[in-house]
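Next up is a structure, given as structure tokens.
A protein chain is absent from this complex, but the other protein chains hold their places.
Going by the order they are written in, the chains are A and B; count residues from 1 in each one.
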Amino acid sequence: MTDTSANRPGSATSLITPDARTKRRNRAEARFKVYGITAIGIGLLFLVVLLGSITVNGLGAFQQTFVNVPVYLDPAKLDKRGNRNIEEMKKVSTFGYNPLIQQGLLDKAAELGIETPLKKRKQMKAMLSASAAAKVRDFVLANPETLGQTVEFKLLAASRVDGYLKGRVQRKDVARDKNIDAEHLDLTDSLVAAGVVAKTFNLSFITGADASESRAEQAGIGVAMLGSFFMMLVVLVLSLPIGVAASIYLEEFAPKNRWTDLIEVNISNLAAVPSIVFGILGLAVFIQVMHLPQSAPLVGGLVLTLMTLPTIIISTRASLKSVPPSIRDAALGVGASKMQSVFHHVLPLAMPGILTGTIIGLAQALGETAPLLLIGMVGYIATNVPDGIAAGFLDPNSAMPAQIYEWAKRADPAYYERAWGGIIILLVFLLAMNIIAILLRRRFERRW
Amino acid sequence: MPVLWLFLIVLAIAALGFVLGRRRALKSADGESRRLHSLPIYYGTNAAMKVAVPALGLLCLWLLAQPLYVNSRVAATIPDAAIAEGSTLGLVMSDVRRVARGLDLAVVEGAMTAPQAASLDAETADVRQELASLGVALGSTVTADTLRAAQDYRAYSTTGTLMMVVAVLFAAIIGCGWALRETDRDFRARNVVERGILVLLIAAASVAVLTTLGIVLSLIFQTYEFFTLYSALDFFTLLEWAPSFSGRGGASSLGLLPLLWGTLYISMVALLVAVPIGLFSAIYLSEYASSTVRSFAKPMLEVLAGIPTIVYGLFALLTIGPILLSVFGDDTLGWMQGQRAVLTAGVAMGIMLIPFVSSLSDDIINAVPQALRDGSYGLGATKSETIKQVVLPAALPGIVGAILLATSRAIGETMIVVLGAGAAARLSLNPFEAMTTVTAKIVSQLTGDSDFASPEALVAFALGMTLFVMTLGLNVFALYIVRKYREQYE
Partner (left out) sequence: MYDAPNMERAVTASQTKISAQGVQVHYGDTHAIKDVDVQIEDKTVTAFIGPSGCGKSTFLRCLNRMNDTIDTCRVQGQIRIDGEDIYDKRVDPVQLRAKVGMVFQKPNPFPKSIYDNVAYGPRIHGLAASKAELDHIVETSLRRGAIWDEVKDRLDAPGTGLSGGQQQRLCIARAVATEPEVLLMDEPCSALDPIATAQVEELIDELRKNYSVVIVTHSMQQAARVSQKTAFFHLGNLVEFGDTGKIFTNPEDSRTESYITGRIG
């Protein structure tokens, strides 16, 4: 028999002076703790990098470079007959306006005494957004009396010029760029110094519509925001009542039988089905079988409803469960029917929890992209604000996350900035929804 | 919009039924509501319910069934000769529907009168031209068969809609009459209404089953159709993914394996990032952290879970990719060619999964009874020894379940791989290469311009089926493990 008392942990040594083994074990303990701290540190670092790169890259989208150009609205060009007939003036396309604007910019540069080798009108094209002519034309058609005057317009600068001001376009890149030359950048520098070209807050990024691939400076997320809004309406109107009804049944009435079990299993599995599969469902059932219109927020809303339902059902059941049975007993005790006890007493008490769950479910749906790709909410370029409520539900549109995806796919890096900017807006919405949910929970939370 | 009007009319009849039912009940009790069996409101609700539920149910069913019925009726009239070489009945039918919709539009816009549209002749009129001027683009010129089928289609649809209106209104009025007839002071209105509500509740709860059924059926039908056009053996065994762009099958190789490999590889990278970080965070937060640290770090980590996946996709493409490229790229080590790579998508997905792993593990670690920890501390074990030798082994099944759930999330994730992983299917071990996944290919095969009857598009449903089966299996297994684990300590 071995004598183990020699290495007894306690008796041989004093408690005050740890033995070598204890020291080693304590070092292992400290090491283990460091692993934990490191893991959390890395997790938080990722969060900081993520939010940091969103902010750094995205804030630029809220500012846009504008050029202040005095344009002489030449009646000889814009109204050849001289009779101020709007219908006839409409025949002059934006091609007729471009030279006037370009000339205006040339003149402005000359007036400021800026030396530039760019003497031709055509060379000014690279400075201005292709949308500039349309803006001037709209103005003229709305105000035909201004013909013959020189009007100062605040026009969007070209995407490259905007990129130069924001540091996205570097002088070394320009050599390979057919859209802009170094001379344009020199001119830009001078115009910035003169205050003709400047970056200002760009409201139309938030309210505007998407633009074609070559006009990054014009693109906005407003129309996609409307698409998301109509989708969320559909989700709210369908998933809240259906989810609450389903939860009430499962929590309060369902007998223990096979059908109930089947429903339970289905709900817990649907909660974990990849979102893209819901997209496939939407494509196959809503579009191919039911022939609902493609790219419509209605269909997007239906798909997202099916996706959000499990979330809402799970949280609603949790809040129904948290209402103590004594409340039900009290209602039944005064002769209310089971249905009355649920609808008059249990449901109102569970309402804050239900609303919190619904808002969180909606937030999840708002950020979801993959199923929307399949029902065609992405190939469509959201250029028009829907006219009317029905059109809002049925006309093709995009949604915020789908619009962000669309921008991220485009080749022009100018669109990346807009994608990041779109993310800021999306996250602001999500943040607001989550804060509302937290406030609701704080305000109405009840401990039984 | 006859459906909307019909809907509103039914609601109006229901409202009328409510008022009449209530009034009739009160009258039968001589205006003394105490003599009624139920509160007056229940008599009204009974009437409204009997109007609205059958009528609206019929409306929904009709809306679902009519296109199917009309489609099959019209499809039966199309002669085999009208289906061009390489085309299918499905393609012809989609043309037919497009023409029919064009004709509808033409009538609405006033470009044609209804009889004109019905008697339009492909021989005399250039239908394609005419519809194009209304903004309905057609892929090819309209053949006589297609036009006639489209006209049939419109005729059936119009008759069907008319019948629907009549049937629905009839149902509403019958329901109203029935409810009013049975309304009487002794009628147990509350019981009837409550039973009706219960039926509605059951119907709502069954939506989940219907959704699953819809998913399974749509996947099965389309997958079956795909396997009639493309060999199932090739799909499961070919080592190459190369769809031809012609969109008419033939030259395409549609092998699942490279996609599956990409999916699993990227998921593995994601788990390698998420599991250690998530697990150690959970251990630290639940065993070591003071309540202040916990109340700060836990919600911060959970912010990561609330961020939409499109954000992670963009983060992968525009932040992680360039960072990795600057470390492993051509300028330095030369291992990485582009910013889209397995590693790019994997890291982004891993970050997304950190809070998922950590909050699930946190729950599971907290479910280990304190008595076990006390037992270990009482023997003189340090915290880390207790965690490593008592808590983690006890929590192991639950943690395995959590990791399986995370795997299923990683496999089903779409946006991160669409943006971060690349488009080329490859069987390679190099994590710096671009690869693609099942989900990314589902998106690319279904969002292109190809029509839904070609194998190149239908393969997406077979891929979806694979994905569904894989994630479902993982989830069922993981939930089973987690549930068993929970029961052990309850």
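Everything that follows uses one rule, which is that a residue touches a chain if its C-beta (ideal position, glycine included) is under 8 Å from a C-beta of that chain, and two chains touch if they have at least 3 such contacts.
What you are looking at is a predicted structure, and each value in this text was computed from that prediction instead of being measured.
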item: Residue touching the undisplayed chain, where the options are A:Arg25, A:Lys199 or A:His345; value: A:Arg25
item: Touch list for chain A against the chain that is not drawn; value: 1-5, 7-11, 14-19, 21-22, 25-26
item: Residues in chain B touching the chain absent from view; value: 290-291, 369, 371-382, 385, 389-390, 393-394
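Just so it is clear, only the chains that are shown with their structure count from here on.
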item: For chain A paired with chain B, centre-to-centre distance based on mean C-alpha positions, whole Å; value: 20
item: Residues of chain B that touch chain A when the two form their complex; value: 1, 63-64, 67-68, 97, 190, 194, 197-198, 200-209, 211-212, 214-215, 218-219, 221-222, 276-281, 283-285, 288, 297, 300-301, 303-304, 306-311, 313-315, 317-319, 351, 354-355, 358, 380, 382-385, 387-388, 405, 408-409, 411-415, 418-419, 439, 442-443, 446-447, 452, 460-461, 464, 467-468, 471-472, 475-476, 479
item: Residues of chain A that touch chain B when the two form their complex; value: 9, 25-26, 28-29, 31-33, 35-40, 42-44, 46-47, 49-50, 53-54, 57, 241-243, 245-246, 248-250, 253-254, 262-263, 266-270, 272-278, 280-281, 283-285, 288-291, 306, 309-310, 313, 337-339, 363, 366-370, 373-374, 376, 378-379, 390, 401, 404-405, 408-409, 416, 419-420, 423, 426-427, 430, 434
